[in-house]
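Removed from the display is one protein chain of the complex; every other protein chain stays in position.
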Amino acid sequence: MTDASTRNGARPVVLLTGFEPFAGEALNPSGEIVRVLDGEDVAGHRIVGAILPVSFSAAPSRMDALVAAHDPALVLALGQAGGRSGLSLERVAINLIDARIADNEGARPIDATVVTGGPGAYFTTLPVKAIELRLRALGVPVAASLSAGSFVCNQVFYALAHRLAGSPVRGGFIHVPWLPEQAAVHAGEPCMSLEAMVAGVRAAIACALAVERDAAIPGGAIH
Amino acid sequence: MTDASTRNGARPVVLLTGFEPFAGEALNPSGEIVRVLDGEDVAGHRIVGAILPVSFSAAPSRMDALVAAHDPALVLALGQAGGRSGLSLERVAINLIDARIADNEGARPIDATVVTGGPGAYFTTLPVKAIELRLRALGVPVAASLSAGSFVCNQVFYALAHRLAGSPVRGGFIHVPWLPEQAAVHAGEPCMSLEAMVAGVRAAIACALAVERDAAIPGGAIH
Amino acid sequence: MTDASTRNGARPVVLLTGFEPFAGEALNPSGEIVRVLDGEDVAGHRIVGAILPVSFSAAPSRMDALVAAHDPALVLALGQAGGRSGLSLERVAINLIDARIADNEGARPIDATVVTGGPGAYFTTLPVKAIELRLRALGVPVAASLSAGSFVCNQVFYALAHRLAGSPVRGGFIHVPWLPEQAAVHAGEPCMSLEAMVAGVRAAIACALAVERDAAIPGGAIH
Partner (left out) sequence: MTDASTRNGARPVVLLTGFEPFAGEALNPSGEIVRVLDGEDVAGHRIVGAILPVSFSAAPSRMDALVAAHDPALVLALGQAGGRSGLSLERVAINLIDARIADNEGARPIDATVVTGGPGAYFTTLPVKAIELRLRALGVPVAASLSAGSFVCNQVFYALAHRLAGSPVRGGFIHVPWLPEQAAVHAGEPCMSLEAMVAGVRAAIACALAVERDAAIPGGAIH
């Protein structure tokens, strides 16, 4: 018996997505991380990287096509969260699109749903607390987060969770800070080196592949 | 034809709840606001105020009993969000309890649901964008928020939304900042005067009673 | 024997200055506080209020003229610090002007001195720690600060300290937050009610008149 992701004797796949630059930035750290890790082997799995457009109309279907094409054992989507200080392990994808700025095609939907009739939210199926402990032990700044916003990142996270719902395939989303060269133009804003982000994402993938049941430690937020 | 909340010729009711103090504080601004507004008339409705316990085991059933007893036309729950700078109009209640600190009975549940089998999240049915515009025009600091946390505030918000789901009765949650006397012991932390909070909550109630359809302006968060 | 400020049998004067609006704001909380307190009696002293222009060329000479005209027993200058959360008791005035934005006359000096040949800095002669304790006890958010910036506020503070140097007359500067109606247009930014600011400034004046020697408690900043 083989699970789908190992058919044909190939190594199972981890699908890792990032985004193209947006909001006037020259690069997007999530895409840079994907470029570094694409093709790498983690715990017997091959990472397949892909860059998604920052486009409400195109990003979810592109994610869908990637999942269909690669039949991954795990899907991790990354996105940029300028101004945050560490890797943000997103726990909740909400069925809401509300665009404070336009996407890269000029679309700016207001109070729309990601999936008509879908549940209000999906929760990540990654073991976020185990990942948090692991990254902290590695010295990578990290925190869990209860909101991935209402822009394209949240849309892709929700669409992915909707597709994977009911399947055994785990999926989740990590927001990453600005790179130093981006933060330099936003005086006083936090950043992380690409090396530290790559180390954190690699460890998060390894942890998600290894840990069946998340750590039972308190978390969340008071408000 | 009368709607339930006006039966017996009485004025329809707005149920307004706050919380008792927690986390070592001597008071809770949400409870203080309720004390001021209890019994007041807003747009032909009578405000019925109630103080909820900061208790995972008792708070939702207390809210249920209040809704059953008063048959309100509108329910607005308030809670304290120490460190925030203005009134936070919460848009999303999630089906997650994860307690970073113990409640007032010493309970500290981890990664539990609010309602077993309930949807991942409910959205507020208040016209948050109209309220935001209204309060801003009044000079009351305000912002919409995509996360009410995972403590008792979020639990009560979710439980309320779950109960009201499918009914025409609107319900929502507003987080409020510390009072000046609380912020004074947290040097450098923001606060609001009780008067400004009361003015903001009163205006939010009036707006929720008057505005049928929310304003179609962009909002949300990029991440 | 009468000290100068009581000559002619008049009550001694506390000179209290604020600023006119700047940076596109419609009002300046420091000026509003002065309007409320002007003429009030505090501990046997009469408050004389004055509004200074936000002008590098005019503000210091205006302060000089006010001190010469009123021969005050105490001088307290106020200024707006948008984004701060409480009253900021400034401890240090530096001999530097570096204008990130233009003043109200369009001037934007770079790396100039306030007083040619003056010392690098003057320290406040107000008992800031005693004031901090007093305001905290009153429930007014307050913190001491080691930098008043390098704009007109710092210039006036330095010019005042330079003039009072060697005299027994105490002088100092307090930065105040935005008013609620200002913060409302800067979503998520902190503010204080005018009433709380007035109460805090009144108490600071009373404390400065009553306390000879500042409280010997640790303060300052690690960095």
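Side notes on the structure shown:
Letters are used for the chains, namely A, B and C, taken in the order the chains are written, and counting of residues starts over at 1 for each.
Convention: contacts are C-beta pairs under 8 Å (C-beta built on N, C-alpha and C of every residue); 3 or more make two chains touch, one makes a residue touch a chain.
Quick caveat: nothing in here was measured; it's all calculated off a predicted structure.
Taking every chain of the complex into account, the omitted one touches A, C. From the options C:92, C:183 or C:196, the residue with contact to the unseen chain in the full assembly is C:92. Across the entire complex, the residue among C:20, C:64 or C:214 in touch with the chain not shown is C:214.
Among C:16, C:63, C:77 or C:153, the one in contact with the hidden chain is C:153. In the full complex, subunit C touches the omitted chain through residues 23, 79-82, 84, 88, 91-92, 94-101, 108, 110-111, 119-123, 146-151, 153, 175, 214, 216-223. Within subunit A, the residues in touch with the undisplayed chain are 84-86, 135-136, 138-143, 179-181, 183-185, 187-193, 195-196.
Definition applied: only the chains that are shown with their structure count from here on.
Looking at which positions face the partner, subunit B and subunit C present mostly the same ones, since more than half of the interface numbers are shared. Computed from the mean C-alpha positions, the centre of subunit A lies at a distance of 49 Å from the centre of subunit C. Once the centre of each chain is set as its mean CA position, subunit B and subunit C turn out to be 39 Å apart.
Annotation for subunit B: residues touching 2 or more other chains are 84.
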